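A single protein chain has been omitted from the complex, and every remaining protein chain is retained in its original position.
Up next, subunit A:
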Amino acid sequence: MDLDPEGLFRDDSDEDDDNVQEREANKEMVVYLIDASPKMFTPATKADEKEETHFHTIVNCITHALKTQIIGRSYDEVAICFFNTKEKKNLQELAGVYVYNVTEREPLDRPDARLIKEFSCIEDSFMSNIGSRYGITSGSRENTLYNALWVAQALLRKGSVKTVSKRIVIFTNEDDPFGGLTGAVKTDMIRTTIQRARDAQDLGLSIELLPLSRPDEEFNMSLFYADLIGLEGDEIVDYLPSSGEKLEDMTNQLKKRMMKKRKVKTLAFAITNDVCIEVNTYALIRSTTPGAITWLDSISNLPLKAERSFICNDTGALIQDPQKRFQVYNDKIVKFSTRELSDVKRVSSHHLRLLGFKPLDYLKDYHNLRPSTFIYPSDEQIFGSTRVFVALHSSMRRLGRFALAFYGNPTRPQLVALIAQEEVTSAGGQIEPPGIHMIYLPYSDDVRYPEEVHLTSDDAPRATDEQIKKASNLLRRIDLKNFSVCQFSNPALQRHYGILEALALGEDEMPDVKDETLPDEEGLARPVVVKAVEEFKASVYGENYDQEEAEAAAAKAGASKKRKALTDAAAEKSAAHNWAELADTGKLKDMTVVDLKSYLSAHGLPVSGKKEALVSRILTHLGK
């Protein structure tokens, strides 16, 4: 395997080892259990003209999640399963449960192009192929929810719980699934269903609920689902999303909650010598790059296996993985064992060591090297960690300070700035989670001073107040309202996956991906904007700038005229020789370099290199 061979998406600083480890270490399997009862198909909001149903919302969310997953975490496996359906399709032949799938795919498998494509338009054919009905009714003994859990658990049987995290996610808008029943039948069904859920949880499966509520009737967790997923006390309040005023907000909330938090590492954070707490780190922001490529045999299209071998440069002998490394220093070879190298790199005995605090404005814009890492406390191994963390977090926020700490990562020990982040929420859910952002700081040798490269001893000119005023006016005119950091999707990545999706589905048409990152030409062409730009331009460039530029361009054209004259002269000069004959008789090497160059420049070839290079270039050009 070869990751991104062209290095398109990589720049010099990109080596995100966290990311790779993360991907390998915790694979995830998830079964989406979707309630398909008729209640899900009634319009969610009465006022809206577009009658969107909860079912539609869920299909959208899952499609979105699948698309994200195929880009970011295509190793994870997914199964989609409806319950309260007319038809049944599952290995256990249980009524009212339909495991959705597409051809050439296991029910629980990595998502592929066809699944996404077909699932996104499932609504068109859902009623005719799968059908919807109320599964739990007073007349029948069927318990579709029980059946659904049973099917989901069976689907999740493969893979060991040790290495794979397994989840069942239930989407429903029915807070009281057994509401239609009475008496012993009801209690019995509730008991068996909850027992079913307990059994699944005992096997290491986690069950999550994504409840959908309407503005007029809130989803009541305490009726049934709190027991099912095992919530207690005030956890219920916390669990329930603030009921969606708008369906859009709810969609956003669902999208966020469908993602499982993955921690990168657990660290010990030493605040003082005897207060050491436990924190987890999360990678909230990392560049997403197109997935790995594999080499295939161009004839059979079968994957190739890469074999690496080490060969001694001096003797040509094959070597087993060499253990020693060396560096040429002062013309001597200095050898190191890997053990010695790792000892050199180990400069700290702690994961994260607090050094002190500084006011926030001491953190400059250029104090950055890599994407930040998010820290959230954990009480899993050390009780009381959260409390210390919360206290420190609130002190730092209130006093406007960040903490400076040393992060003793063995590959790159680094100074980090820890910035306390306050929770930010909106109707669409949490925007910024509460916690601490860890920002990797440069060392003195990582900082460069390009602004001083062209330093002269003269005073640097500064803008006048008038110019600054005009600039301020410009700033006011070209204002991005409601700019949020992640509103643009990456056009290169969208195009990459757009092409792959089209090819994977065997479509001929290449998708047209809109580049959202281009400036708003229309907005910039508004008269007020144009006026502000022109005024600023005139104040810094002078009134006649365009004219001057045109003249300068003309002068440049003059320069190119001169160049043309030179070429002509060269052509004339080179015409004095019969080059083909010289080449045939092997006399080219007797010519002077100046003569050779006259030929080359007359024919628009590069004139660089040694004499031999010039000769061979002429020969190639003559076709000899």
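FYI, a residue touches a chain if its C-beta (ideal position, glycine included) is under 8 Å from a C-beta of that chain, and two chains touch if they have at least 3 such contacts; residues count from 1.
One rule holds for everything that comes next: contacts and distances are computed from a predicted model.
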Given the options "Ras suppressor protein 1", "Glycerol-3-phosphate dehydrogenase [NAD(+)]", "ATP-dependent DNA helicase 2 subunit KU80" or "small monomeric GTPase", which would UniProt use as the protein name of the unshown chain? "ATP-dependent DNA helicase 2 subunit KU80"
Among A:M189, A:L212, A:A226 or A:I277, which residue is in contact with the omitted chain in the full complex? A:I277
Please pick, from A:G139, A:G183 or A:P519, the residue that touches the omitted chain in the full complex. A:P519
